[in-house]
Each structure stands twice: as structure tokens, then as C-alpha cells.
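The structure that follows is given in the form of C-alpha cells.
The complex appears here minus one protein chain, its other protein chains still in place.
Moving on to chain A:
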Amino acid sequence: MSVPSSRKITQILRAELDKLVTLPLTWLTLIVTFILNLLLAAAFTSAGLQGAAGTQSILKIGLASMGYLQAGFIILGILATCSEYTGGQIRTTLTTVPWRGLQLSTKYLALAIITIPAAFIIAASGVLYAFIRMRDTAVVIEIDTMIKTLVGATGYLTLTTLLSAAIGALLRRTTPAIVVLLSYYFIVSPLSRDFLPSIKNYFPDTAGYYMYMPPSSDEINVLTPMQGTGISMLWTLIFITVAIVFYRKRDA
């Protein structure tokens, strides 16, 4: 197989970015996620204000919607890979860029380039909203704690998006991929936490939770943020690798 030059790789990456930004569904997903997250942040903030004001953590309330917010990023990841299979676009992709491993890898990279700023803005908007509403009543938070937490949340959402894109590439169809992933994140994982307490911290979502969970005195942190990041990354890398192996072997 001929090895494409770095100039070619840049061209392929820019083409993958083009594909993502010219797909209206990408923007629709991000905008809807942004708006719903703000609505949820407003609801959690109101609940927080009515509760034990003064001891609430702005970060905790601002990021309370993360569990729901991740659904938008799961859908974004699935759309990125499954949209190839709409209208037979995959045939155009592979006759233009027949180096499959490279093509799918650059797609993940392009997706990360778009997801990282989007995830940071969306996660930060929730925290900012909580901060504006609660700054008089809540405990003061240090700026570096806030930045660390937001970076963790951005990392978690990006890894979740990439993992979802890998599942999308394996299943190739949008609806089954959405059903599988949302069922896992919203039904299977929450239920299994009660049944499998010993290994629950090693699932991609529960491990990822430690990436952004604000330190709290009443909870026993089983994983450090670094451990959570490592386990989440490992899951994402495993799924990406499996997706690339299948993508290279299967008929398109």
C-alpha cells in the first residue's frame, strides 16, 4: 500500500472537517444540546437555590446536567460515522481515499477538533449560568478548580463522542447505534451500578465521571481524575481500534 504524504493527510483531514461542518445535522445537534443544557442548568440552579443555599457548589450544580448532556455528544459521534452510509456516500469516500485506516483515523481527529471547543463551551455555559445566579449565596470556588473541572468535563464529552463514533462505524446505521448507546448510558449502566458495585468504576461512563466530578467531602473518591481519564481513554481506544480493524476488513 502506498503511504500518503503528510500533505495528503492534511488534505484528507480538511475534507473530513468539511464533511462535518457542511452536514446540517452536526450544527442542529450541537445547538439543541446547548439550549437543552442551559434549560437543565436553569432547573438545577433553581432547585439549588431553594435548597441549602450557601453550601452548594456552583460547579456541582452547573455540571449536574452532564448525565443528560452527554446524549447530545453520543448522537454527534454516531452521526459523524453513520452519515457516511446515507445516500451511498461511503463509496465516494473510499474511491476518493481508499486508505481506510487513515481515512477513519482522520475522521476521528476531525470529530475531536470540532467536539473539544463545542464541549467546553456547552459545559462552561452551564457552570457560568449557575455562577451568575448563585454568586451571592454559594461558596466561592477557586478559578483553577473550575478550569480543571471544565477541562475534565470537556475531555469526558470528547472521549464519549469518539467512542460513540466508533460504535457508529461498527454498526453503520444511525438508529440502531443510538438505541444501543442510549440504552447503555441511560438504562444498563445505571442499573448495573447497583448489581456490580465492585467493577462499576471501570465502565467508560462511570470512570469518566471522575474526570470532572468536583471533589466532595461526603463521597469517597474511588478513582482519581487521572485514573478516570486513563480508563475512559482506554475504552475509547479499544473501540476505535476494533472499528478500524473491522472497517479495513469488511466490504463497504
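Methods note: a contact is a pair of C-beta atoms (placed from the backbone, for glycine too) under 8 Å apart; a residue touches a chain by one contact, two chains touch by 3 or more; residues count from 1.
Here, contacts and distances are computed from a predicted model.
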{"item": "\"ABC transporter\", \"Cytochrome c oxidase subunit 3\", \"MBL fold metallo-hydrolase\" or \"Probable glycine dehydrogenase (decarboxylating) subunit 1\" - which is the UniProt name of the missing chain", "value": "\"ABC transporter\""}
{"item": "Touch with the omitted chain, as defined above, among A:W99, A:Y156 or A:Y247", "value": "A:W99"}
{"item": "Touching residues on chain A - with respect to the absent chain", "value": "1-2, 7-8, 11-12, 14-15, 18-19, 22-25, 83, 86-89, 91-92, 94-100, 249, 251-252"}
